[in-house]
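Presented below is the structure to which this report refers.
Only one protein chain is missing; all other protein chains are in place.
Right, subunit A next:
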Amino acid sequence: MELCPLIKNILLLDSEGKRVAVKYYSDDWPTNSAKEAFEKAVFSKTQKTNARTEAEITMFDNYIVVYKFVQDLHFFVTGGENENEIILATVLQGFFDAVGLLLRGNEDKKEALENLDLILLCLDEIVDGGVILETDANVIAGKVDSHSMDSGAPLSEQTITQALATAREHLTRSLLQ
């Protein structure tokens, strides 16, 4: 008997149910079409609910799904029928908050796709093969973001500086002409 809490999948979908990033840890959905069918079912069942202040929960096909939405991003964590719902909710919260930290509060689909590498690393740090690795959002985000700290200023800021530099260069050149 499997006694260790297991996560079946973690999904991040957009407001039309399309994938932003998904990770499956179980063989329950062997093909991509099975996965897509599951995502479609989850999305259509939860779409109309208001899961913006508190995480919501539903149960279907013998799975428990906890979910939370922000802007056009829909976060889902799925577990087996007998899983402790609160453990699943803890994992969801960890993922949700970590993404919030990594996107620096700009949680929307565009920002998420532009930082997809961070989202993928984040998924990699939360669960390993179904076993929960970490649930503390600060720790998760810290692990994901550690490299950009090392290389000095955060990348986004760096690019803004770069952009300013180029702009200044352009300006001076045009003035000189």
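Keep this in mind: contacts are C-beta pairs under 8 Å (C-beta built on N, C-alpha and C of every residue); 3 or more make two chains touch, one makes a residue touch a chain; residues count from 1.
Definition applied: contacts and distances are computed from a predicted model.
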> Unshown chain, UniProt name, "Ribosomal RNA-processing protein 41", "V-type proton ATPase subunit a", "Ribonuclease P and MRP subunit p25, b" or "Coatomer subunit gamma"?
Replying inline: "Coatomer subunit gamma"
>> Please identify which residue in A:Ile7, A:Val42 or A:Ala55 touches the non-displayed chain.
In response: A:Ala55
> Which of A:Val42, A:Leu73, A:Leu101 or A:Leu121 sits in contact with the chain that's absent?
Replying inline: A:Leu121
> In the full complex, which residues of subunit A touch the absent chain?
Replying inline: 1, 3-5, 19, 21-22, 32, 35-36, 45, 49-50, 54-60, 66, 84-90, 109-110, 113-118, 120-121, 124, 128-129, 131-135, 143-144, 146-148, 150-151, 155-156, 159-160
